[in-house]
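The complex appears here minus one protein chain, its other protein chains still in place.
Should a chain be cited, it is by its letter among A and B, assigned in written order, with residues numbered from 1 in that chain.
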């Protein structure tokens, strides 16, 4: 049976969750760009201080850390520490031919908590809120990796 | 022939190595959490200095770099620079239908050297030890990417 196929409902579920997470992840780059423009600061490269159409009044302070830009970078880094593992764990989990309802709970649950985690981080909620929204997603990855190991043995 | 299937021994080998590497990668996040708690320092966000049940005595010094926390972050960053490439290169390599013994050498060899690299980094061994344990894994990725290019042409 060919499992990696949109005709397989479990894979289609994975594709939807992964597609949403891809858009979410890429959006962090665009949000960083938007913040760099609105703050006109938080740049990383010496060459960004050249006078160009997009930086008419360069100033060395533009290379200093900017918390509004760095907040998005920290959110992006959190994605990079999580999403690649989800993408791989989810694809491997599909090959264990799990039940559709459990796959839906895991895939959509992951996506939902990651979006909620973004909202909490973006609005600077307390650490406890971030942790409560980060933990389920991490456990989903651990569960799917464990189920894959069991299935492969 | 359907290659991305746990009935394919080469893919099952990949799934085992990738599953172990997933657990290893995710463990770095949990280890960071453990270190943040045991050090009660090394935090990154201004909001982490609020007085909450998990931080009863906030102090600005908690946002300063903490080497015991940062060591785990550096190990995690090293994973992020390597594991995603391994996951993709390994999956592509499976589609070239390699011999099982070579796939086992590459996949399990990668996993073994990454775990040894973690042990060396965690215990602050000399740079030479880290480099000797990092290099084989990087070469495995290069080899598998090259074999995929050859197979695809």
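Convention: a residue touches a chain if its C-beta (ideal position, glycine included) is under 8 Å from a C-beta of that chain, and two chains touch if they have at least 3 such contacts.
Since the structure is predicted, the reported quantities are computational estimates derived from the model, not experimental observations.
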Only one of A:5, A:38 or A:123 touches the unshown chain, namely A:5
Missing-chain contact, candidates B:40, B:62, B:104 or B:125, resolves to B:125
The missing chain sits against chain B at residues 1-4, 67, 71, 74, 80-82, 84-85, 88-89, 91-92, 95-96, 124-128, 131, 138, 141-142, 145-146, 148-149, 151-153
Hidden partner sits against chain A at residues 2, 4-6, 11-12, 15-16, 18-20, 22-23, 25-26, 28-30, 33, 43-48, 50, 52-55, 76, 80, 83-84, 87, 91
